[in-house]
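Omission of a single protein chain aside, the complex is shown with its protein chains in their original locations.
Chain lettering (A, B, C and D) follows the sequence in which the chains are written, and residue indices restart at 1 in each chain.
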Amino acid sequence: MKNKTDTPLTEDFDTQTLQINVGPQHPATHGVFRMDLTLDGETVVRLKPVMGYLHRNHEQIAENMTYAASMPYTDRLDYFNSMSNNFGYALAVEKLAGIEVPERADYIRVILAELTRIVNHISVIGFLLNDLGAFFTPLTYAFREREKILDLFEEIAGSRMMCNYFRFGGVKRDLPPGLLERIRTMMDVFPRFLDEFEALLTDNDILCLRCQNVGVLGRELALNAGLSGPMLRASGLGYDIRKVDRYSIYGRFDFKVPVGSKGDVYDRYYVRVLEMRESLKILDQALRQIPSSGDIISRKAAPFLKAPRNFKPPVGEAYGRVESPKGELGFYVVSDGSPQPWRYHVRAPSLINLTVLEDLCIGHKLADAMVILGSIDIVLGEVDH
Amino acid sequence: MAKKESRLGVILAHAPNVSAIDEGLKSELSKKGVVVTTLNHLYNWGRSSSIWPMQFGLACCAIEMIATACARYDMARFGAELFRASPRQSDLMIVAGTVTKKMAPQVVRLYNQMPEPKYCITMGACAIAGGPFIDGYNVLRGIDRYIPVDVHLPGCPPRPEALLHGLMQLQKKIESQEIEKTAWYQKGLKREYPVPEFGPRGLIPKFNPEVWQPRAKDNRKERYGEPILIGKKIKAPDLDAETLRRASGGPAK
Amino acid sequence: MRTEEIRDHLQSLDSSLRLRIVLESLLVENPEDLARAVRALKSSPRLKIDFLSSVTAADYLDFLETVYHFYSVELRIGPVVLRARTRRDDPKIPSLCGLFRSAELQEREAYDMFGIRFEGHPDLRRLFMWDNFEGWPLRKDYVQEDSDVLESQDLAWLEKNSIHVSQELKTRALDLQARGLRADAQRPAAEGPANSGAP
Amino acid sequence: METLFIQIKTLLVNAAALVLPPWGVTLSSMIISALAILGLGPLIMMYLTLMERKVLARMQNRIGPNRAGPWGLLQPLADGIKMLTKEDIRPSAADPLLYFLAPILIAVPALMVFAVIPFGKGMTAADLNVGVLYFVALSSTTTLVIFMASWGSRNKYSVLGGMRSVSQMISYEVTLVISVVPILMAAGSLSTQTIVESQSGRWYAATPWGLLSCMIFFICGLAECNRSPFDLPEAESEIVAGYHTEYSGMRFALFYMAEFMNVFSICALTVTLFLGGWQGPLLPSWLWFLIKTYLLIFIVFWFRGTLPRLRADHLMGLAWKFLLPLAVMNIPAAAMSHFLSEPFSTAVPLAILMVSVAVLSFFNKGYAAEKRVYHFTD
Partner (left out) sequence: MIFGAGILKGMLVTLRSFVNSYFKKPDQGGLFTVEYPEKRLVAKERFRNFPFLVYDEKPEDPRCVACDICAKECPPKCITIVRDADAEGRPLKKPALFDIDLSVCMNCGICEEACPFDAIFMDHEFEIAGTERHQSLLYHKEDLLKSNGYFRQIRPSDAALIDARRKEAEDKKKAALKPAAPPEKKE
């Protein structure tokens, strides 16, 4: 169904626009995001995002802590993917201090980051469907699978959500015995679940009706507005930092980057599904290649595991970025040679992806605005840091 | 039986105003008051097995809250899965996540909008006291500064089981209440909490002294002051000098 | 490309640009030139910069600095880092919103945290904090309030809402008022948290 | 078993006849029926809520309420107690009259429609000869009440919900009425009891036009009682709770109750009109009726457990561009089957309907899902 913009009736009638305030407490704003909406009937004519309701001063707190002590705080940035956040921060600091990562640790990192991606995408789709009005069913299925992966995380890192597992130069502890087999079992079951999930959603006519040609985002705008991750790829640009920077050991894996054609909500949904399948491929390769033993933290960084206070990177700056499930997650760190960073900044993909929210929503119905917001995939912890 | 029924009538008529029931009558009732006890029991049972939370998440803990409502933990077993989007229809506010100063007025307002009897659970360290973000300039150190909290649930974030445990604690608390003594049926009781305003550096007021008082002795504060060091570092890194040093290959500082 | 090459390349495109290398980045010596430098980056056929990844600022006590990370999605080049410095008392930097929409929210964030005014930004308001918030919280000299001590304006508010305040809190607030002080967050005690900062 | 309830009623009426004059007997008969319905309505509603929660829970791999009483059977009672004792808030800006009246008025028609539902053989509280019309007329008043509620609460979300509900209900009302016409033509009566009796040979849903009618009626009925996927007026993720955003406690419970009673009555009427009502072998007639109705209700919950919500303009498009013409085309199809003999009486209507579906689908191509191809890059 093409979205014909109805000719406004305003010329004939004396009509008024309706200003409504969506959020900070609203079921569809994914937390405490607020949208200042002006509606003409039910059509959005103006939308101003208001944020800061979860501004937890992450940067200020991090500038007052040792480098390692910020690690658990990065977990709480984008609280769906603590591992990816850890990854980004660890990369930035490793660049700053010039630390190499041993091979086994790199494999562990990649495995966990990809598992996180699956967790994130599956939950995002669940939430998107919730915004579409499906009564929690897809979300429950998604969370059921998420629980299974979180069990693995808990076994590895000790916590379901806030893993705090990466360390500069490696990871905190080695994997518990038998874990790789359990990941393998999970991976064998997961595609079947994904098929079922897709049967529930992908061809569903109502879903197609609601999502196709809604919130179309063109390539040029997407690029110019600094979008990244599945948003950018759904708009037709196959830009994936895992491929471009080949950070960590991503260069060793054979995987593809799915690209959408239209850049609408449906593409954003489906690109995520495809990305999950690609992640499974990476996982499969990583599980086969991972060395069975070896260091899990570099020699240079190992002493700081016990005494984070002594970790003093040389004066300088570093920008580390990873392909987090939301997009390009960057950490900019300036060191002054003391145990605390002088400046610590997070380039939050969720925040920057919101730049285009108004452009996407204008001319659509109120109901679509929620769906578009859902498809952008924001997490308020990261938006507001 | 007829006599008891008339007693019941008396109690119901006076229930909103406890002071109307004098002590003597009360003790008499407790001797004979099968009906009262049953009524009490029924009232508490009804309330405790049908707690509808507000669909209201703030941060990380909200995800665990959703996980609690999902298949593995299934809050529905306690009759508490109907997350209502409108505060008017909810009984329980689970403050799940960091309450920032910008958000606090809204949280208080939402609490005010809920109908009595209403309960509040603070889920996670942030909602209790600011948690790990306690030193932030925009972080409210505990929502109990403005509204009364029934159950505090520590953890960062608490496991879903812990939330269920918190819910059971709340049920226990509800079951220990008595219909004649419950706060919301008493006259002249302030149950609408004033909403704080934004000031130049934080909220005005910083807390509501009728609800919350600062700790008499705060070890953390005494020991560490406010461990925020901005302003303490007095020397900025000289990136230009570092560039020159690197270019010339000089020794690191 | 190495930083020196980029500098030479840019200067060949726009000879009036004054660029200095700081670490691995290019400092635009005159902040007014920033937009021109970025335009040169964008139009350069060798760089084809089309993606502004990150905009941030930092406080170096003597000056404020903004840092920009650029990438080329098409040629997969990056990052090209630009920085510009501005005075601390009246910080002004030209906005990049016209060239890259991604600067919109990030410049607002930098304004909110450091008070840098981005000239030409279409909607320069605080992003995270409320509008009548005072001060720039990520500057190194920001002092936050002590949230356990009431101040006189709190007392006035509580009085207006007829909330009882204990005498102890009251005297403390009035004492502060009499001495003309605000209830600032305590600096670390003498012993301090062991992270004793820079030398 | 068959006549269990009728016998009870007869017994009571006979007892009344001993002491009352003839008009009193008639009155007491009415009162007994009314009391039965008044008791039944809330009971149905309460257990439908539990059923919904249980069914949805099971679809989502959960257990659902199971702590209040055995298997959670007392859960509705707990909800009821809680709702009754909740504080009743009236927003200061609300229009007092509309705000107070709406929840009461919404429950009344929801209960009143039960009067014409044939729960079993001879078990219609009031066998009106305009039964179907009565049902349609009453259920359309809900629109007005919902709009009262939304306007009275002075809440922007409520108003949006009210507007949505008005537009939605009016469009579906038309289609709903037209979709019943073939049945009325075939049965030659508006009385629900007669319609059920006329299906003793073959259910109407077993004929092509009847099946189509049934589907249209059911879909429109869902839209009428704001059930998923047509729950736009209370769309949680968009407009918080729609028209009842500002209602708390018992007032909200009344809305909730009316919704579930409407679901019941729509399903009951679908059964009556198309699925042979209480007709069925072996089991008592009222049991058959309940089994069929609850199966339909299960389908309603099943929809809710599966489908996302439609958007307002799609909803209108579906009603006006597709269902309505189809319902209209259904009338001649039904007439054909009346005038032709086998096998044409099935084949010709089938042909008419298939052609109209094809034509309408062609004109509504825009609603069809696009097939997308995704490519991969390195």
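By our rule, a residue touches a chain if its C-beta (ideal position, glycine included) is under 8 Å from a C-beta of that chain, and two chains touch if they have at least 3 such contacts.
All values reported here derive from a predicted model rather than from experimental measurement.
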Option from A:68, A:112, A:223 or A:241 whose C-beta touches the chain left out: A:68
- request: Write down which of B:53, B:97, B:115 or B:130 is the residue touching the left-out chain.
  value: B:130
- prompt: Which residue from A:55, A:95, A:121 or A:172 sits in contact with the chain not drawn here?
  reply: A:172
Query: Taking the full complex into account, what residues of chain B touch the chain not shown?
result: 71-74, 77, 125, 128-135, 142, 144, 149-156, 158-159, 161-162, 164-166, 168-169, 173, 215, 219-220, 223-224, 227
Message: Residue by residue, what part of chain D touches the chain that was omitted?
response: 55, 58-63, 219, 302-303, 305-307, 318, 322, 357, 361, 364, 367-369
Statement: Residues on chain A facing the left-out chain by the touch rule are 65-66, 68-73, 137, 141, 144, 147, 151, 154-159, 162, 164, 172-173, 176, 196, 199-209, 305-309
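In this section, only the chains that are shown with their structure count from here on.
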Task: Sort out for me whether B-D or B-C is joined by the greater number of C-beta contact pairs.
output: B-C
Task: Please work out the Cα centroid separation of chain B and chain D, and write it as a whole number of Å.
output: 40
Field: Distance between the centres, which are taken as Cα means, of chain D and chain C, whole angstrom
entry: 59
Residues of chain C whose C-beta touches two or more other chains: 23, 59, 128-130, 137-138, 195, 197-199
Multi-chain contact residues (two or more partners), chain D: 60-62, 236, 240
Query: Does the chain-touch network form a line, ring, star, complete graph or other?
result: other
Field: In contact (per the touch rule at the top): chain pairs
entry: A-B, A-C, A-D, B-C, B-D
Message: Which residues of chain A touch chain C once you look at their complex with the stated criterion?
response: 51-52, 55, 57, 59-60, 63-66, 221, 223-228, 237, 239, 244, 309, 316-317, 319, 321, 328, 330, 332, 334, 336-340, 342-343, 345, 347, 351-352, 354-356, 384
Field: Touching residues (chain side chain C, partner chain B) in the complex
entry: 21-23, 59-62, 128-130, 132-135, 137-151, 153-155, 157-158, 161, 163-166, 169, 182, 185-189, 192-193, 195, 197-199
Message: Show me the residue ranges of chain D that touch chain A in the complex, using the header's touch definition.
response: 56, 59-62, 156-157, 159-160, 164, 228-229, 231-232, 235-240, 304-314, 317, 366-370, 372-378
